[in-house]
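After this line comes chain A, so read on.
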Amino acid sequence: MSFFGDLQISMIVLCSGLGLVLIGLWGILTQRNLIRMIIGFSLLDTGIHMVMVSIGYVTGGTAPIINDDVPMATAVSRVVDPVPSALVLTAIVIGLGVTAVMLSFAVRIFRARRTLMIDECTESKW
Partner candidate 1 sequence: MIAEWFGRAGNFSLTLLIVTVYGLLVGAFIERTIAKVQGRIGIPYRQPFINILKTLVKRTAVSHGIMFYLGPVFRIAGGIGTLAFIPVIYGSETFANFSYAGDLFLVIYFMFFGQLGMALGAGESGHPYSAIGIARGLSQMTAYEVPFALAVISIVIQYDTLSITEIVAAQQGGWQHWTLFTNWVATLAAMLAFLGMTGYSPFDIFLAPQEIPIGPPTEFHSAYLSLLQTNRALFGATKLVLFMNLFFGGATGWIELMIKTLAIYMVAVVVGVAFPRFRVDQSIRFFFKIPTLIGIISIIYVQMMFTS
Partner candidate 2 sequence: MVEGFITQVLLQPLGIYVVALGAGFLVPLFDRAHRSSAILLFFLALAGMVAIAGINLLAILNGAAPIQIETAGIAPPFAINLRFGLYEGGFVLAVNSIALLGALHWLPSLRQHASALLLYLIMVMGINGMVMTRDLFNLFIFIEITSIATYALIGMERTGSVLAAGFKYIIATSVASAFFLLGTIFLYYLTGTLNIDGMVAQRELISGPIGFIATLFLLTSLLIELKPYPANGWGLDVYETAPGGIAALISVGVSAGVFFALLKTLPLLDNYLSSIAVVGGATFLLSNLIGLKQDNARRLLGYSSIGQMGLLTLALAATVQLGIEAQLPLVAGGLFINHLLAKAGLFWLADLVNRNSTRDWSVLAGRPGRLLLFGILLSALVGLPPFPGFWAKWVLVTELAAGGLYPWITVVLLGSLLEAAYLFRWFTQALQTRESDTPDTIRLESLLPVALAALLLFATGYGMAVQLESDTLIMFLPLLAGTALWLLDGLPGLLKSLLMLVVVAAGGAWLTLDLEGLNRIFGFILVGGGVLLSLATQYRSDVRKGFYPLLGILLLSLATLLRAHTSLEFFFSWELMTLSSYLLVTLGRGGAKPALTYLLFSLAAAYFILAGFALAYAASGSLELAALGDTGSSMGLVFSLLAAGFVIKTGGLGVHIWVPGTYGEADDDFTAVLSAVVSKAAIFGLLLVAAQLGIRSDIGLDPAYVLGWIGMLTATFGALMAVFQEDIKKLLAYSSMGQLGYIVTGIALMSHLGWVAALYLTVNHFLFKGILFLAVAGVVLRTSERLMYKMGGLIKNMPFTFVATMIAIIAMSGVPPLTGFGGKWLLFNAMMEKGWYWLAALAFFSSAVAFLYMYRLLHTVFLGQRKLEHAQLREAPAILLVPQFLLIGIIMVFSAYPKLLLEPLSSAISPWLAGNLVWDGLSLHTHLGYWNAPMIMGVVAGVWMIPLLFLLLMSLTLKIQKVGQFNIVFAAERPHRPEDTHFAYNFFAHYDRALGFLVKPRATAFWNSIVEWSHTLAASLRIFYNGNGQTYALFIVMYLVVLFLVNGGLQL
């Protein structure tokens, strides 16, 4: 496919990723329920992952394994950049960890104060 198409597919991923980031931020900023805020965070995280993937994608590229089909000389232009994919994997793990901690906080907050509303957790201020 042409350069145009190459751009198009990664652009779609990129844009939807950024869209998810915005939706996630919107969720964090407007949803007062802790669980919903955490969902917002998850969306934000996922959006970022999509952005990362889109950065390294080469349309029509093949897996980044150097063998007879993909000789060293042409590898750079023919394979998908493996680094972002590797990063995404790490980022997903970390996102998972953070989400888990968030959820456990939500649970404990609910146990301690019988509410999940963030605007009822404002006793520390000024």
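FYI, a residue touches a chain if its C-beta (ideal position, glycine included) is under 8 Å from a C-beta of that chain, and two chains touch if they have at least 3 such contacts; residues count from 1.
Regarding selection, all candidates are chains of the complex that A comes from, given by their letters.
Only a predicted model underlies this, so the values are computations on that prediction, with no experimental measurement involved.
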Of the listed candidates 1 or 2, the one touching chain A in this complex: 2
Footprint of candidate 2 on chain A - complex, ascending: 21, 25, 28-30, 32, 34, 37, 41, 44-45, 48, 51-52, 55, 83-84, 87, 90-91, 94, 97-98, 101-102, 104-106, 108-109, 111-113, 118-119, 121-126
